[in-house]
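Every protein chain but one is kept in place in this view of the complex.
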Amino acid sequence: MHVTAQELCNYLNGKLEGNPNAVVNRPAKIEEGEYGTVSFIAHPKYEDYAYTTQASVLLVSHDFKPEKPVTATLIRVENVYACVGTLLQKFNGRKYRNEGVDSQASVHSTADIADNVSVGAFCYIGSNTKIGSGSVIYPQVFLGDNVVIGENVILYPGVRILHDCKIGDHTIIHSNTVIGSDGFGFSPNGDGTYSKIPQIGHVVVGKGVEIGANNVIDRATMGATQIKDGVKLDNLIQVAHNVEVGQNTVIAAQTGIAGSTKIGNNCMIGGQVGFVGHIEVADGSKIQAQSGVARSIKEEGKAWHGSPAFAYNSFMRSQVVFRKLPEMAKQIAALEAKLASLTTKD
Amino acid sequence: MHVTAQELCNYLNGKLEGNPNAVVNRPAKIEEGEYGTVSFIAHPKYEDYAYTTQASVLLVSHDFKPEKPVTATLIRVENVYACVGTLLQKFNGRKYRNEGVDSQASVHSTADIADNVSVGAFCYIGSNTKIGSGSVIYPQVFLGDNVVIGENVILYPGVRILHDCKIGDHTIIHSNTVIGSDGFGFSPNGDGTYSKIPQIGHVVVGKGVEIGANNVIDRATMGATQIKDGVKLDNLIQVAHNVEVGQNTVIAAQTGIAGSTKIGNNCMIGGQVGFVGHIEVADGSKIQAQSGVARSIKEEGKAWHGSPAFAYNSFMRSQVVFRKLPEMAKQIAALEAKLASLTTKD
Partner (left out) sequence: MHVTAQELCNYLNGKLEGNPNAVVNRPAKIEEGEYGTVSFIAHPKYEDYAYTTQASVLLVSHDFKPEKPVTATLIRVENVYACVGTLLQKFNGRKYRNEGVDSQASVHSTADIADNVSVGAFCYIGSNTKIGSGSVIYPQVFLGDNVVIGENVILYPGVRILHDCKIGDHTIIHSNTVIGSDGFGFSPNGDGTYSKIPQIGHVVVGKGVEIGANNVIDRATMGATQIKDGVKLDNLIQVAHNVEVGQNTVIAAQTGIAGSTKIGNNCMIGGQVGFVGHIEVADGSKIQAQSGVARSIKEEGKAWHGSPAFAYNSFMRSQVVFRKLPEMAKQIAALEAKLASLTTKD
């Protein structure tokens, strides 16, 4: 695809400075901007690249004031970061060949698959399972019995959705993620052994959700583990039985949420965070990476850090002192010695 | 399935209070208890729900003394939590259609599969591999060469068991777990590069084990990585080569155990814990979530916390002071100032 700077500028509702006929064929990061690419400066720390980049076109904000000459054609826009998304959409060539249900898929006779659905080779579709219009099921996916897949869902290769689970419209699930494995529930028998507690619930994933690769979302013991509309989960995340993740909450990779915990709406959760079970986390909470949340969080919109986690600012202040602990120990010893000598002197 | 309160009471060996003819069709958590459900109070903190729940039947302990009127029929039992397991078993409708070996499975001619075994579509069964009576191999499972699967084993979709590994009777392995991938062993060549150390051992999983989804258990360099009888592993757990996990030990999600470490029997290990390699952890150890165990633990039955981990109570006491470090730094500065002025005065 070849596009002129002027065409891009119109497409992005920007303001052009420079050669409107410059031609680009793909977007590139500013460090990798070659002739024929369109690049962008979404953060001031990258501004220096503006003067050296080979990119033919550069998206910048209205505020950008070059301190040196810039050879690229500039397109000034309101929100550079948002425009990058629009730009990538324009250049996104990904197409899945819709070839209906592959002859090498195994589809139960009672499954109900809408007309314009792709089901790839080596998919297994169980009894009474429904797949809504426009959905793309890549090869090698497993859908158990009584599964409901909404419309325009994308399931990448190796996704496993066990019996009775539901996936909402426009949701995307990446490769090798497991939805509806048994919750981790055992009752001790008194002799050291455990008996399995059957997990007879399911998982309900809302609309417009994106779930990364190699995640696990366990089914509820009874009732439903719930991932609400608009949630974004990164990779390798653990969601235990009966957990609820509130609308539009975003969770980075390798975080784990123990059983029955409820995460509020619009939370931002870093990577490798752990939540103990049976707690509630207020809407808008921000949890720093690697934190361990051991208690319910009741105040909305606050930032937390540490393991066990407490208020972000307090943690950072404690952490600064932590680095000086050996020095502090010496100060105390010195004080004790001084005071002892003082007392002796007295 | 519809059951009367009296039938449930008999089934659970309980004591009934209220309407013996109340009918229920499924279990529900107390917060979600609707008309026609049987719910339960397994922990005092949920007692308030007893007075407002719409559940038709309620399991409670013999000790439960209602402070307000309860409309549900009560079934009093010795151990509510254990009875919930029994109850779920009664309502557990999960059935896998035993259809023998699917025509779309790839089974090597030398594989030895007992008569009443299910092997789903798109399974690959290698040479000389044995599957014992009553086992259910869901679709899309891989069993390499010389694998031994015991009796009444359940392998969920996407499980990969590489060559030479053994799985004991009554063991359950959830989706996309990998057993027998190569241990992580390399020897440095002196020029910065590494040579692979062949991993010629295998993995032996005992009886009555449950292994969650997306776990990885690497094969031993030589000999066996061992998961002993009755072990319960949650999801996304890493077990490195030559590790041993002792009988009835329970490990929560996202924990990792480095090479050659031996975890004792009856341990309880939280989520996101890390163990360094080549250590031993005594029987009955309790490791708090997110701890890092960097040394062998010799005393049995103790609790540990922190990274590096030390005695749980000590950690918690240190952690309390950690939060006050900035204040403590000020106290020391004040002491120094005071003492300096005192000395000057002198």
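Chains: A and B, in written order; residue numbering restarts at 1 for each.
Keep in mind that, in the parts below, a residue touches a chain if its C-beta (ideal position, glycine included) is under 8 Å from a C-beta of that chain, and two chains touch if they have at least 3 such contacts.
For clarity, every value in this text was computed on a predicted model and none was experimentally measured.
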item: Absent-chain contact - pick from B:K15, B:K196 or B:R295; value: B:K196
item: Hidden-chain contact residue, picked from the options A:L16, A:V70 or A:A289; value: A:A289
item: Of A:P27, A:P198 or A:G259, the residue in touch with the unshown chain; value: A:P27
item: Touch criterion as defined above, residue of A:G212, A:G259 or A:P308 at the omitted chain; value: A:G212
item: Interface residues of chain B (partner: the chain not displayed); value: 104, 106, 122, 124, 127, 140, 142, 158, 160, 162-163, 176, 178, 181-182, 184-187, 192-200, 214-216, 218, 221-223, 236, 238, 240, 242, 254, 256, 258, 272, 274, 276, 292, 307-308, 310, 314, 317-318, 320-322, 324-325, 328, 331-332, 335, 338-339, 342, 345
item: Residues in chain A touching the chain absent from view; value: 26-29, 32, 81-82, 84-85, 88-89, 91-94, 97, 102, 104, 120-122, 138-140, 156-158, 172, 174-176, 208, 210, 212-214, 230, 232, 234-236, 247-248, 250, 252-254, 265-266, 271-272, 289-290, 307, 319, 322-326, 328-329, 332, 335-336, 339, 342-343, 346
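In the analysis below, only the chains that are shown with their structure count from here on.
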item: For chain A paired with chain B, centre-to-centre distance based on mean C-alpha positions, whole Å; value: 25
